[in-house]
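Input: one structure, supplied below.
A single protein chain has been removed from this complex, and every other one stays in its place.
Now for subunit A:
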Amino acid sequence: MKQVEEKEEASVYQRVVLKNASPYHYLKVRLVLEDESTRLSAVELKYFIITGLKSLYGEVGAALNFDVLKYDEDTLTAFLRVYSRSLVKLWSSLTLLGSYQNKACAFRVLQVSRFDPRSSLIIRIFSEVIHS
């Protein structure tokens, strides 16, 4: 299974595009805020990402379908699922989203994969075999 991971120390970034793969892409992101004490609910997080899409890509971007599959409020880590065609738009708007309620913030994209990273390794290999 090919996973594209961003590593701090590696200078080479490789994006592999496979045809006939699953229609979704999964992103694991963490929101890093200036003051550690603010908490967001899942709905607030989704709305925040939609405002980012709207400022960069307009009404058409804000209408992109993406889902927050799993959200951990304490670490502000979320699993997002998006259609593969919209991945570039979503990822670029996460990168350029800089402030939450007038305070600096950043989205760290920890993992991007084509198959659901929540499921176990066996199920992932199985689904890769089905899709290829």
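As a convention for this text, a contact is a pair of C-beta atoms (placed from the backbone, for glycine too) under 8 Å apart; a residue touches a chain by one contact, two chains touch by 3 or more; residues count from 1.
What we mean here is this: contacts and distances are computed from a predicted model.
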item: Choices "Ribonuclease P/MRP protein subunit POP5", "Glycerol-3-phosphate acyltransferase 4-like", "Protein YIPF" or "Serine/threonine protein phosphatase 2A regulatory subunit" - which one is the UniProt name of the chain not shown; value: "Ribonuclease P/MRP protein subunit POP5"
item: Options A:55, A:99 or A:119, residue touching the unrepresented chain; value: A:55
item: Positions on subunit A contacted by the hidden chain, ascending; value: 53-61
